[in-house]
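The complex is shown incomplete by one protein chain, all other protein chains being positioned as in the whole.
Right, chain A next:
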Amino acid sequence: MSAVVALDRLLDSRHVWRGQAISSPSSTQSTGHTELDSALPGGGWPGSALSEILVATSGIGELRLLWPTLARLTSAGERVVLVGTPHIPCPQAWLAAGVDLRQLMIVRATGRDALWATEQCLRSGSCGAVVCWPMQADDRALRRLQVAAETGKTLAFAYRPLDEAVNASPAALRLTLDARELRILKCRGGLAPARPIATPALVAGGGH
């Protein structure tokens, strides 16, 4: 019993800092890739939060990472908005990936307008997921997106260049993707696994 009293006294004297219970992501959405799901703390994308995907270059499977999620959302009748796409989405490939194009909307915008449009879409709560390609986004802009995703309870994805990995970011999840491997830089609610994740469907040379 004395130990308990001593602990209380310790806490009262404020020498011991008590960690807050981490609010685990309320809901997660499966990524559609088993290996990635098992590596992520909630077993999927953090729901109503911003996930950042840092890609080295185009053509290394960055869309294949997201297609299963978008396919699942659009077939469930949820709207998916793409803001500021770097190239033209080729409808045949998106259809082949299972995305229902009727639920897909594209917003042409660049720079600050793209960030504004993304925030509006997230905040409105009328979309299932919003994917954006911000050209330059600072810490504050990303925080706004993160708050907007929480407000609208919407999945948010931001594709950014790999150089941004050294800068801090308020996103709930940060992934890096290059031609060979997928790494988790940061994930809210758990420790980021140090080893890269083998996702045969993602890395180049695997299936389409």
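By our rule, contacts are C-beta pairs under 8 Å (C-beta built on N, C-alpha and C of every residue); 3 or more make two chains touch, one makes a residue touch a chain; residues count from 1.
Just so it is clear, contacts and distances are computed from a predicted model.
**Student:** Could you check which of "Heme exporter protein B", "Electron transfer flavoprotein subunit alpha", "DNA polymerase Y family protein" or "Lactate utilization protein B" matches the UniProt name for the chain that's left out?
**Tutor:** Matching "Heme exporter protein B", "Electron transfer flavoprotein subunit alpha", "DNA polymerase Y family protein" or "Lactate utilization protein B" to the record, the invisible chain is "DNA polymerase Y family protein".
**Student:** By the contact criterion defined above, which parts of chain A meet the unshown chain? Give residue numbers in ascending order.
**Tutor:** Spelled out for chain A, the touching residues are 56-64, 67, 79, 86-97, 100-102, 104-109, 113, 116-117, 120-121, 123-127, 151-153, 178-180, 203-205, 208.
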